[in-house]
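Left out: one protein chain. Kept in place: all the others.
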Amino acid sequence: MDEKDMKILDFLIQDGRKPFTEIAKELNTSESSVRKRVKKMEEDGVIKGYSVMVDTPKMGYTVVAQTGFDTNPEDFLSVAQELCTFEEVKKVFTSTGDHMIMTEIWAKNGKELSEIIFNKLGKIKGIKKVCPAIILEQLK
Amino acid sequence: MDEKDMKILDFLIQDGRKPFTEIAKELNTSESSVRKRVKKMEEDGVIKGYSVMVDTPKMGYTVVAQTGFDTNPEDFLSVAQELCTFEEVKKVFTSTGDHMIMTEIWAKNGKELSEIIFNKLGKIKGIKKVCPAIILEQLK
Amino acid sequence: MDEKDMKILDFLIQDGRKPFTEIAKELNTSESSVRKRVKKMEEDGVIKGYSVMVDTPKMGYTVVAQTGFDTNPEDFLSVAQELCTFEEVKKVFTSTGDHMIMTEIWAKNGKELSEIIFNKLGKIKGIKKVCPAIILEQLK
Amino acid sequence: MDEKDMKILDFLIQDGRKPFTEIAKELNTSESSVRKRVKKMEEDGVIKGYSVMVDTPKMGYTVVAQTGFDTNPEDFLSVAQELCTFEEVKKVFTSTGDHMIMTEIWAKNGKELSEIIFNKLGKIKGIKKVCPAIILEQLK
Amino acid sequence: MDEKDMKILDFLIQDGRKPFTEIAKELNTSESSVRKRVKKMEEDGVIKGYSVMVDTPKMGYTVVAQTGFDTNPEDFLSVAQELCTFEEVKKVFTSTGDHMIMTEIWAKNGKELSEIIFNKLGKIKGIKKVCPAIILEQLK
Amino acid sequence: MDEKDMKILDFLIQDGRKPFTEIAKELNTSESSVRKRVKKMEEDGVIKGYSVMVDTPKMGYTVVAQTGFDTNPEDFLSVAQELCTFEEVKKVFTSTGDHMIMTEIWAKNGKELSEIIFNKLGKIKGIKKVCPAIILEQLK
Amino acid sequence: MDEKDMKILDFLIQDGRKPFTEIAKELNTSESSVRKRVKKMEEDGVIKGYSVMVDTPKMGYTVVAQTGFDTNPEDFLSVAQELCTFEEVKKVFTSTGDHMIMTEIWAKNGKELSEIIFNKLGKIKGIKKVCPAIILEQLK
Partner (left out) sequence: MDEKDMKILDFLIQDGRKPFTEIAKELNTSESSVRKRVKKMEEDGVIKGYSVMVDTPKMGYTVVAQTGFDTNPEDFLSVAQELCTFEEVKKVFTSTGDHMIMTEIWAKNGKELSEIIFNKLGKIKGIKKVCPAIILEQLK
């Protein structure tokens, strides 16, 4: 990855649908060069995909919870992988924080969050503790 | 927002660059109807923008840290807003977890993270404590 | 619920036995209108009931403890429901705080609190940890 | 307080508007005896008042937060007293738990909770930290 | 217990071997009155015994540890009682702090403390976690 | 200190008023030898004093709190020393636990504990946080 | 150990390969005296060995983690001993901190750390929780 790749990425992080012609113009290069570089970054896995940024409350999800999971160490990997299979769980990563598995869960309201956590996720074998923190407002 | 809007959003969350013609075909509707609905959701702020999903280690950021900030309550809002202005701070939100301000910071390595936190962010007036947790691996 | 309903509720939260005639007078409406609205709110479940506010130390309960319970996730719902059946447990709710089940327990003294927690509640299947915090003084 | 007082209180805790005639019948005593005893308990401060139990989500308060406050010790009493003056703060008590001042705050949504905590309460002199925990569902 | 009893106790808390004649003189009463009151307080269990206050480092115990124990709730009472039977465990009480069982353990050095905790106490059935805090210096 | 000293101490820890003649008989030595050894241990500071063990609830202290104090490091020593001067503070020591200063405080009830902590101790310069844990029952 | 031994140790702690002739010169003694004293300290176990101090990032270990382990008390000793057998675990000690077993683990990156902790160490029988903290920069 050279500096031009980084600049292209910066544009796409800001606006994932920005036309390559516009990016090319701003970088004083050709549309085909931008296209080739983006394709290369997609093939290398630098770019993993494209997404839309949504306003979750406006979608009806009034409760977005960063939720940590504690597991028995021997169940850690299977729990992390099984969490990935749930539609309500939007993100899963491992971390050095208070909980080694962190997730982001979307729910319509507090009662639905309880049900997702305890009736669905809580039944995964090996989970010992679940710790949700509610996001109050996203600023950036 | 009706069910068709939700389905369109689901497609775009999976792939933010998916052509409207393909979405239209899968939903048995016209491209212009999809375009109109997407435009409406953009105007209403349901769709806040588009982005690219990147592999941070492959970009050279070996240290991605979910970093909590504690502040004096009277400085809370100004700190949260000032954090948004730093390029290294990719996300900022308020939360009911251990720290009321949570951020995501990208750094080349541990030493750079120290420098960002203490030489740059730590100088914002009103910050009392900074608690970084390193993301080890993103699974979803 | 309109603004008049909210005002009636405000009066009743202050004084749950306030006569409807007095409420009607203060809101410039008729007693039958207040009665009808209250009945509607009772039917809709906005009003769940009426209660008396007591001074627990004067009743002989020198120890009122906000007590958190940790459970295995798969036992969470059954534990929460079983806690509701104990007379000493006055409130039960689920929360995003340090403990996902929070209760309020009344006891004559510290020794009785120990006995309630360990000889009675502690025997519910699935409880892993019990964390009481004593209320020192209620100010509002 | 004798046993009959305790029984009267039990009835009123269940239903604060229960007519004295019904209580009298169940306790095999006269309505005037119940009335006298209740009046005595009101004068002694055992009964501090009457209230209505509401369903906060149905009232439009989707976020009810048990919120702890840390203060400098010398500001503890003034902070606790000032918190009592805010309409949004429904309960205030001192506790041996993680935070010596605990409150219950009602808000329409997460954003309003942020604003109450930081724009209003956070400006009280002497507060060092604010820790909200969201009530997901009240079971009893 | 009247005020004279409290004063006698205050003298004995300061100096548990203080002769009754001296206490009597300071309280303007007779030695037999003091003796009778002390005997009464012993019979009532107000006075549970007499002890000597020692300097543990000078006795060769360089490590005195306030040690908390977490247990499964159903094993709480049996663990607390079994801890009382160990000679190295000088005090045992139940508490609302971070650990519901708190003890005081005396050891010659850090290695001996490890051995007491893990080879002896750790084998009591039902203990889940042991948390020692070393007393650095006793000031009062 | 030799083994005989240790045995004498063991007797006195059990019963601080045990007559030297009885100790002498059990150790097959003379009363004067015991007296000499005890005097030596008093002079060396191994024995710091004698005390009476009391049942605090029976004395009217329904709330005994192990209370931790956090201070600014530069005020640590002066705070610890000033805490020693309060009659309500029965013990003071420094520790490696969650709070570097730990105390034992006796109070008639929760409200008095609040007043001691905030109206008296909280005014010592340099204290940042006060964390009381209530002793529920002393078992040994 | 006398003062001269301490001074020799100080030199060797600074530079473990410092020739004995240089140490001898600085202490105004003979090389053979230094050699004899060092040998004595090696035999007594005061000196446990010699090592090289390395820059772990320059060796390719970008993630060095101080990692705490919680175990069931009865498995504590076997877990601690088994951890010592892993090549990736550079240090193991028992501590009064938040975790009674502390280790230092070296890994190439976050993903490798996850794998070491969960695929290797996590399979040791008796481990309940693993808490890594990443060292950002070593200053001394």
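Which chain is which? They are A, B, C, D, E, F and G, in the order written, and residues in each are numbered from 1.
In this text, a contact is a pair of C-beta atoms (placed from the backbone, for glycine too) under 8 Å apart; a residue touches a chain by one contact, two chains touch by 3 or more.
Model, not experiment: these values are computed from the prediction.
Contact with the omitted chain, checked across B:Ile23, B:Met41 or B:Ala65, is made by B:Ala65. Contact with the undisplayed chain is limited, among G:Leu12, G:Val34 or G:Ala107, to G:Leu12. Where subunit G meets the chain that is not shown, the touching residues are 1, 6, 9, 12-17, 44-55, 58-60, 66, 80-81, 83-84, 89-98, 102, 133-140.
For subunit E, the residues in touch with the chain missing from this view are 57, 62, 109-111, 113-114, 134-137.
Along subunit B, the points of touch with the absent chain fall at residues 65, 110, 114, 117-119, 121-123, 127-134.
Please note the rule applied: only the chains that are shown with their structure count from here on.
Matching B-D against the pairs in E-F, D-F or B-G identifies D-F as its interface repeat (over half of contact pairs the same by residue number). In terms of their C-alpha centroids, the spacing between subunit B and subunit E amounts to 55 Å.
Per-chain Cα centroids separate subunit A from subunit C by 38 Å. Touching two or more other chains at once are residues 94, 96, 133-134 of subunit E.
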